[in-house]
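Removed: one protein chain of the complex. Kept in place: all other protein chains.
For reference, chains read A, B and C in written order, and residue numbers begin at 1 within each chain.
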Amino acid sequence: MNESISNLWSIPLFIIIPILAAILLNVLYSRKRAISVTAAVSSLALIVVSVLSPFGFHWFTGQPAVLPTGGYTYRADLLGWNLALEYYYGPLQQIAIFLASVLLLFVVLIAINSLKKNTGTYISLLFLTFMSAAIVIMVNDFYHLWIGVEIGSLIVAGVVLATGEAVSQKAALKYTFFSALSGAGLAIALALILGVTGYANISDAIIAMPLNDASLASVLYVAFGFTVLSWIYAGGLAPIHPLKADVYGSAFPHATILLQTQSKLMLVAIGLVILRLFGTLPFAKEVMLSVSVLTMMIGVVMAMLQTDFRWTLAYLIVSHSGLVTLGISLGTVQGIIGGLFQAVNDVVYMSVLLLACEGIYYFGRGTSIKTVSGIAKRAPWLAVAAIIGAFAASGVPPFNGFQSEIILIQASLNYGMPELAIVVLMVSVTTFIALFKGIYNIFLRPDDAPQAGEKQGMPVPRMLYVCLAALIFITILFGVYPQLAINFLNEAALKVVYIPWVP
Amino acid sequence: MIELNLQFLSFMAAAVLVVIGLGGMLFLDNLIKKIIAFTLLSDGVNLALVTLGYVEGGIVSILEPGTSGAAFPTNAVLIFGPGIVLTNIVIGVSTTAVLVAVTMVLYQRYGTLKASKVLKGERK
Amino acid sequence: MIDAFMVIAYVMVIGIAIGAVAALLQKDLLRAAFLSGAESIALAFLFQALLAPDLGLTQAIVATVLMPGIIIIGIFKTRRHEEE
Partner (left out) sequence: MGSIDSLYDKVKRFVIEFTSGKGTSSAMTGYMTGELQTVAFIMILASFFRIFSVPLGIVLLAAVVGALFFFGPMIKAMERENSSGLNRVLFWVMIYFAVIIAVTLWG
């Protein structure tokens, strides 16, 4: 690995390009052609930067401690040479940001036709969503982590509001009210950790952590509780899942792609931080495990009850977040690889399903399984895409969901918890049932409305099919060659387990 | 007997603010009142963070030309509270702005500010 | 040994508690907004007493102008009195 000592050129670009694009798009406001050119060029630039960039660090204050041999160390006891506010760009960050920017490109291209006015403002919010996800996945200090989570939650409200429906306005209001709790909790956790260890940087804090001091242990537990609270909030885990599912279900389906990417990346990033900092505390992993098991099961049961395809998908996204956190909170190398790979796969196959849902939306009669039927005759390729997405989501072999779920099942068996493997199996089977209930009713049931020819709705944009084809290609690629993704994730998992102070 | 010094009293004030804020968010029905309760909650958290760093009989942690370098690290107020709170105040203002904007839109739609009517859980 | 500055700080602590309760008990939302602003100004004085003058200044600006301003705009666009 060619990790460089000096500040990496590419890391500021991941923040600056989205912000500049957002400002420019806000100014352009509703000039369609200029907006589409600007947005496409900016997101292409993000993809190019994420592919070309080497691995390395960026420090805002402080320096790494340099050894006489020319290498550098993470020793916190060298005064004046402390790491401080720090970003890291490694293999995990590379694949996460690459996928997120590819999805950003697709979403932006589809979103241009979605709003009659204020298109520029809406797309600038999408760029800021990407920015908050990139901040949180790259960060190695609490301060930027906190800011990223706070900005992210505010922007989610903005993206959801863009649909202009009553449901989405209510969802945005409720979600923003809760940002008070989670943001305040993360701030208090940050203050407690700063008070106990004296460092805002996570590497420094881990080394300076007074694990043997019994009088400070309770402070650490409270900090752990508040961090878990913000983790639950940012990722939509068990007690806050109704609000997050409202957010997913009431945004435009294409916007939900970016929202779920953001929350999966936040789950991975904050989960790894909790594991690195508090993994040695007793009962920490058990708390995280119970949160993820509850999320999985409640999410999937609630998905069974929905009669609208959007809401089924919304609860399934929540439930599959539980799969990601299950792998991370097992704390073994295999488990973490499984969790990270599940996050990557989840983002891809849920995007396939959400784009299919967007396609149904264009036929003009909503996405409820009671009123919509017989789409397969009019859009056969959309039906094929939705079925492939459903197979991938429920872990059928040639697609990518299978590869990560088998790693998760093996990891939980090796951990000595066969019940967790049963839960994972139950989740994938129920995902299949819930999705096919919707897909059968929407695509395959014969059209009961005799005047179906009258309500043709909008034409489905050609771009949607191109994006679906690209995403299905990635789905099958990761399903056949899982090593393509796992090679990126190995290093992060090994570092978290064996040398947690290295980002 | 707990000594009634400034730090203890400030913690009490912060606890009162947090409890009143949470209670207001839970039990009050008016949306504007809920937003005011939210500002009280974030004020309470800010106060708690500042009080955590307070040192009895300390000095402000700004290195002025007159201050002696030796006494500064031991006497100065811990800097982490102010560092976080400064950001938290700004975030609180922007969150309040978003909340008020959404409330205005919801009022135009429903004609009422009662949370029990506006936020009724009808999904369709 | 209590000097005048500390007395002010104690008064501010009591003022915060009373202001917070009083703001939420009002039927008139405009008065509630002003009372919460007063509570925030008391908080600014308390920040000063807790040796964080930079925060005191920021909080004073936010409490006098921004926070009540935003809420008052909201009240003027909706309604002033709480409905039964």
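Here, contacts are C-beta pairs under 8 Å (C-beta built on N, C-alpha and C of every residue); 3 or more make two chains touch, one makes a residue touch a chain.
This structure is a prediction, so every number in the text was calculated from the model and none was measured.
The hidden chain, counted over the whole complex, makes contact with A, B.
Touching the missing chain, out of A:I110, A:L126, A:V423 or A:L489, is residue A:V423. When the full complex is taken into account, the listed residue touching the unshown chain is A:V222, out of A:V222, A:L413 or A:I499.
Considering the whole complex, the residue from A:D141, A:D246, A:D346 or A:E405 that touches the absent chain is A:D246. Touch with the chain omitted from the figure is made, among A:F55, A:F178, A:Y362 or A:Y465, by A:F178. For subunit B, the residues touching the chain absent from view are 25-26, 115, 119, 121. Even with one chain removed from view, subunit A keeps its contact list with that chain: residues 171, 174, 177-178, 181, 218, 221-222, 224-225, 228-229, 232, 238-243, 245-246, 281-284, 286-287, 293, 297-298, 300-302, 304-307, 369-370, 419, 422-423, 426, 430, 433-434, 437, 441.
The rule is simple: only the chains that are shown with their structure count from here on.
Judged by the touch criterion defined above, the protein chains link up one after another in an open path, with no loop closing it. Across the assembly, the mean Cα position most removed from that of subunit A is the one of C. As a whole-number value, the distance joining the C-alpha centres of subunit A and subunit C reads 38 Å.
We define each chain's centre as the mean of its Cα atoms; on that basis subunit B and subunit C are separated by 11 Å.
Residue positions of subunit B with contacts to 2 or more other chains are 53, 81, 103. Put simply, subunit C touches subunit B in their complex at residues 6, 9-10, 13, 16-17, 20-21, 23-24, 29, 32-33, 36, 39-40, 43, 46-47, 49-55, 58-59, 62, 66-67, 70-71, 73-75, 77-79, 82-83. Considering their complex, residues 143, 146-147, 150, 154, 157-158, 161, 166-167, 169-170, 172-174, 176-177, 179-180, 183-184, 187-188, 190-191, 194-195, 200, 308, 311, 368 of subunit A touch subunit B.
Per the touch definition, subunit B reaches subunit C in the complex via residues 6, 9-10, 12-13, 16-17, 20-21, 24, 28, 30, 32-33, 35-37, 39-40, 43, 46-47, 50-51, 53-55, 58-62, 77, 81-82, 85-86, 89, 93, 96-97, 100-101, 103-104, 107, 112-114.
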